[in-house]
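Before I ask anything, here is the structure I am working with.
Apart from one protein chain that is not included, each protein chain of the complex appears where it belongs.
Now for chain A:
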Amino acid sequence: MSKVLKEQIDNMEMLCQDVFKMTIKSEYVAANALPGQFVNVKCGGIDALLRRPISICDVDKAKNTFDIVFQIKGNGTEKLCHKCAGDVDIMAPLGNPFLIDDKYKNICVVGGGIGTFPLLYLLKSSKAENKTALLGFRTKAAVVLENQFRAAAQNVEIATDDGTYGSKAFVTDLLEQRILELSKLGQKLDLIYTCGPTPMMRKVAAIAEKNNIACQVSMEQRMGCGIGACLVCACKTKQGEDEWGFSHVCKDGPVFWSTDVCWE
C-alpha cells in the first residue's frame, strides 16, 4: 500500500549534467518499496501542478533511506533539483514492480539513459546466480552509477552512442552479442528486464521474443494521478485473443511483460 508522506531529504547530489540523485529518509518506503516501483513527487509551485513520477533507484534498509535519480526535463524537475534539504511531499511506493523469482537464474538488465536507474535496485534485490547489466548512454559524460552497477552484477557492459566510453554501439547490439556468447557456452538468459526509450525497449522485446526469453519492460507515459484513477497514462496492451485495450502505466505498470504490450 502506498501513502502520502512528508519525508526529510537526506542528501542531494549531482551525478552529471542535469542528473541528480536525491536520498530521502523514509522508514515506510525503505521497508515497502519493491524494484520497479516509483514515487510521485510534489515538486512545488502552481506552475508545476502535477506530481512527477520518478522511479526508485536504490533502497538502504539499514539506513531507512531510498534514492531517486532524475534528469531535469522541465519545470517540475528543475524545481526539484534545487531542493537540498527539508521535507519533500511524496506518494509512495507506487506501481507494479519487476518480478523477482528464484526460478530465473540467469538474468540480464538492459537500460538506456535515465532508464538505467530503476534497474540498479532490481539487480541488488535479485538473488539470481548470474546477473548481467547492459547499459547504454549518449556519451561518456552521461555515464552514471557505473560502480554501483558493477557491485550489483557479475557482468557489466556499457555502450555509448558516440563511442566515447565502452563500446560504440546500441545497447541492443550488446544484448544480441551476449545472447550469442551464452549460446556458445550452451547457456541461456532466463529473464530480461528493460527500461529506457521506447524504440530501445521495442527492440529488446523483439530480441527476447526471437530468442524465446521472458522479458519485462518498464513503460513510461505522461501521468496524472499516479494511482490508477484518472486513466491518462494509457498503454496499449493485449487483452485476450485478438483483443486489445488501454492499460495504465501507473497502476497496471510501469512493469509489463513485453509480450503483453502492443508495440506499434
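To be clear about the criterion, contacts are C-beta pairs under 8 Å (C-beta built on N, C-alpha and C of every residue); 3 or more make two chains touch, one makes a residue touch a chain; residues count from 1.
Assume contacts and distances are computed from a predicted model.
The unshown chain of the complex is recorded in UniProt as "Dihydroorotate dehydrogenase", chosen from "Oxidase aa(3) subunit 3", "PadR family transcriptional regulator", "Dihydroorotate dehydrogenase" or "3-isopropylmalate dehydratase small subunit". Contact with the chain not shown here comes from a single listed residue; of A:M22, A:V204, A:C233 or A:V261, that residue is A:C233. Summarising the interface, chain A meets the missing chain with residues 1-4, 42, 46-51, 75, 91, 221-236, 244-246, 251.
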